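Removed: one protein chain of the complex. Kept in place: all other protein chains.
By written order: A, B and C. Residues from 1 in each chain.
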Amino acid sequence: MTNRELADESHATDPINAALTADEKVGLFRDMVRIRRFEQTSLSMYQKGKIGGFLHLYIGQESLAIGAVSLMGEHDHVITAYRDHGHALAVGMSMNECMAELYGKATGCSKGKGGSMHYFAPDKNFWGGHGIVAGQTPLGAGLAFALKYRKLKGAVLCFLGDGAINQGAFHEALNLASLWDLPVIYIIENNGYSMGTSQLRSSAHPQGGLAQRAEGYGIAWDTFSGSDVYTMRARTWKAIERAHEESRPTILEVLTYRHQGHSVADSKHKDGYRTKEEIEAQKAQNDPIVRFRNLLMEEGVLDEETAKNIQAEAKFEVDQAVKFAEESPFPDASAITEDVYYEVDKQTESGRTGRHFFN
Amino acid sequence: MTNRELADESHATDPINAALTADEKVGLFRDMVRIRRFEQTSLSMYQKGKIGGFLHLYIGQESLAIGAVSLMGEHDHVITAYRDHGHALAVGMSMNECMAELYGKATGCSKGKGGSMHYFAPDKNFWGGHGIVAGQTPLGAGLAFALKYRKLKGAVLCFLGDGAINQGAFHEALNLASLWDLPVIYIIENNGYSMGTSQLRSSAHPQGGLAQRAEGYGIAWDTFSGSDVYTMRARTWKAIERAHEESRPTILEVLTYRHQGHSVADSKHKDGYRTKEEIEAQKAQNDPIVRFRNLLMEEGVLDEETAKNIQAEAKFEVDQAVKFAEESPFPDASAITEDVYYEVDKQTESGRTGRHFFN
Amino acid sequence: MPTLTYRQALNEAFAEEIERDENVFLMGEEVAQYDGAYKVTQGLWKRYGDYRVIDAPISEAGFIGLGIGASMLGLRPVMELMFWSFAYVAFDQLINNAGMIRYMSGGLIHCPIVIRGPANGGTSVGATHSHTPENFIANTPGLKVCCPATAADAKGLMKTAIRDNDPVYVMENTLLYGDTGEVPEGEHLVPLGVADVKREGSDITFVAHGRAVITSLAAAEQLEAEDGTLAEVVDLRSIRPLDVDTVLASVRKTNRVVLVEENKPFCGVAAQLASIIQLEAFDHLDAPVQRVSAIDAPAIYSPPLEAMQLPRPADLVAAARKIL
Partner (left out) sequence: MPTLTYRQALNEAFAEEIERDENVFLMGEEVAQYDGAYKVTQGLWKRYGDYRVIDAPISEAGFIGLGIGASMLGLRPVMELMFWSFAYVAFDQLINNAGMIRYMSGGLIHCPIVIRGPANGGTSVGATHSHTPENFIANTPGLKVCCPATAADAKGLMKTAIRDNDPVYVMENTLLYGDTGEVPEGEHLVPLGVADVKREGSDITFVAHGRAVITSLAAAEQLEAEDGTLAEVVDLRSIRPLDVDTVLASVRKTNRVVLVEENKPFCGVAAQLASIIQLEAFDHLDAPVQRVSAIDAPAIYSPPLEAMQLPRPADLVAAARKIL
């Protein structure tokens, strides 16, 4: 686990949260529950052999995607790594297309071509879903560059893991973001581990933590525990304002925890590289859903019954998604060579000229 | 040019310099003069068409290589980029082999296979000479790793340019060096420009300068002007002691200036990306040879005549080197496929098994 | 037709496309204030300013990735690698991001980016600076790659590449930048996937791309002068997409072929061509397909030896005579 425990101050009354209607607050809760449910069902479908490859679950980290994405406006964009189901649902992708993608069906968000790690929804300003650690970080800077080039007031939320900060591409992107005043926000989801390696064994960093590396590039930074949605929203909003008003980048290190293994195949995540006690303690203290549920009940905007219904609705929604995925067809064999080249797919003059495929 | 002018304090009386005998001091002067001469002659031979490819001259930066290398002991190693003639001569490579290499002759230090950017002398703990910007920085960490693995008390001096700090490989090497306590010293030779790009346009950095990025990795750092050999030695020695005694890395940013263009073909270096005034001012105030010459004269360890002789000897030595290079043969055509595979060169069982070359 | 250098032809292509489409911008190390390490972008920064012509720090993975990200939002970046050899520090971005994102998104995204720069040996810059990775790129479905040999093709292919909606990697040659050639006036576009018969002949075919085309033309002259042999020279121009028909048509006519490239032999483009030709024109071959590639070692520095390491007209003539 990380070497720092950050006591969190409540941000419930910060303007950005005070402005939330009761419905909106319940909506945030619902969205987290939907992610949790989706992930739990994905897990069991994986165990039933319905899903191939990797499955990196977001359980325990829901407040980060939901909190950050809930702040996005028309010209704000988001991009992340392979642990992308939470972000996908947060931007409004349907459980159907997401579950069908896991099944490798033609009705999946990527037509079954990308799988769990590669969800995309450009129409919702969501740019994936990237499998190569930190490979998305220069892309995030590029999206921000495009906003600036187009003279649009927007921000790019580029998520990455705590283990991703040691990739060269991230370092290069940081220098460019600062040098060129790009409105990009790097959100390090620090769940304490990169696979089986604790953050302590992977990253040398200053006292202030991973985000403090920002100072090496003259970039603003902040570090906080993200299990409270209000906190996530309030602290991320500051960075978005900086991006919108000053076109300056920010690095946020957000402490969180993944309840499951790194991917589904991770025998050592219980009493291997981390103790059962640690896992239990984290679940008990930092479960973002439990915490927000309790907060909303204290606030009186959520009651047992509504909470139950939300759970039931989420369960129903994901069961429908499974049904949809089950009943959807696999892509035709011909699909293998589609979506390789834009010009070929569109059968333009360019796409019809010369040999593009070599079997 | 850089955004910082560092007033330099004299380090003449620091133990590491006080310990120098008069002869040793004159020796340091001689070594700088030899580099300057070698470079000046290389330039004219290049202009005569004797030399191909790139030629990155070290004129103006002599005190950095000489100061640092003069501190090296049995288990200390050095590696640098393509601007490597100064380091090569500093470790004791002969002008003959270096000049012959520029000529592409079989008698060159790399048999004419590497050229100006690729000098090597493993027997003198010099590991090159590397053409890809920052590509040598993980290698430097690796040499340090090997020292530690072998339980030897040594340090690796890994030189790089101010423009090289924005390469991902350097960032990755820094994290590894700190995480694993490697005795490597990264010496940023900040001559203010990466080709035609001023350091201000290439690197976002903290107030303290480029070396301060070290804090992001919990690495010690120092920044100083390197035109005075005493300063270069004193400040570098601190880092070597840290490496030897604590097996900890250091980043040094050393301000310097290249009198010539980036490479020989650099039309814009005068009144293009830098002004004639700037160049003249730098030559007047910060020429390491002039400065040390004056210092040694004040100290009374050097007189006009000795200085003249040293110049004359250096000129004679390099003229001999040119003669040697001129008279040396080019490699045979058969040399093209030699030194590709160790096992083939040595005609071992492995080298005689299967086809290794495919023309 | 006006005569331009290969360098000027590229420069015109950039200027015309910058003016035609506001989404087009140039980025790379020293491309702006320095006018380009090889002066290919000369004057463009002065003319179009910081907004359209941008100097980048030495961070290829960073700025190439940035360009790919910008292209996803519809910009049309034209990114310079000072040398294609430096692609290796940005290789993941070049292959996995530009090359795979369209596919992995099921076609939701495309990357209209051009990545360009010189890829050649022959200038004594040593092994690390002399890579010619057109074969690596062409191995990667999702990417396109072309290697112009003349000023006209350089301009025409570059303009086409910039307008293409897929990633197109253009490999130029520092040894050709100064070569002059006639370039059609006005709008001049050369399609990808169309080879060009640079010399007609009936006895044997040279297939080449990039500077090897120039070498092939010289060899063809020598063969005609010395042996009266009429060699045809097919310039592939574009490697992927590939104009297989033009290659096969020439082979069916001459029944003899020598494949020429400056890359190393193992899995070079000529290997792929040999496998296609022997498969699709098996009965038209009077002799095995011959190959002339760089001598199979890292690029040597020593200028006279490097000249031997790369295919010379004499090497092509010798290879041709073997099967004539």
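Note that in this section a contact is a pair of C-beta atoms (placed from the backbone, for glycine too) under 8 Å apart; a residue touches a chain by one contact, two chains touch by 3 or more.
Predicted model only: the values in this text are computed from it and were never measured.
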Write out, one label after another, the shown chains that touch the chain missing from the document.
-> A, B, C
Just one of B:D181, B:E241 or B:E338 touches the chain that is missing; which is it?
-> B:E338
Can you work out which residue in A:N96, A:S202 or A:Q282 touches the chain that's missing from view?
-> A:S202
Looking at the whole complex, which of C:G142, C:P167, C:G193 or C:G210 touches the chain that is not displayed?
-> C:G142
Touching residue (missing chain; options B:G52, B:G128 or B:P183) = B:G128
Contact set of chain A toward the excluded chain (per top definition) = 52-54, 101, 104-105, 110, 112-115, 117-118, 130-135, 163-164, 166-169, 194-197, 201-203, 268, 272-273, 330-331, 333, 335-337, 340, 357-359
Residues on chain C facing the left-out chain by the touch rule are 61, 85, 88-89, 91-92, 95-96, 99-100, 103-104, 126-128, 131, 135-136, 138-142, 240, 263-272, 274-275, 278-280, 282, 287-291, 296-298, 300-301
Footprint left on chain B by the chain that the document does not show | 77, 79, 108-114, 118, 120-122, 127-132, 135, 137-143, 145-147, 149-150, 168-169, 171-173, 175-176, 179, 338-343, 345-346, 348-350, 353-358
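To be clear about the criterion, only the chains that are shown with their structure count from here on.
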Between chain A and chain B, what is the gap in Å from one C-alpha centre to the other?
-> 45
Taking each chain's centre as its mean C-alpha position, how far apart are chain B and chain C in Å?
-> 36
Distance between the centres, which are taken as Cα means, of chain C and chain A, whole angstrom | 40
Chain B: which residues touch two or more other chains?
-> 166-169, 201-203
Where does chain C touch two or more other chains at once, residue-wise?
-> 57, 59, 61-62
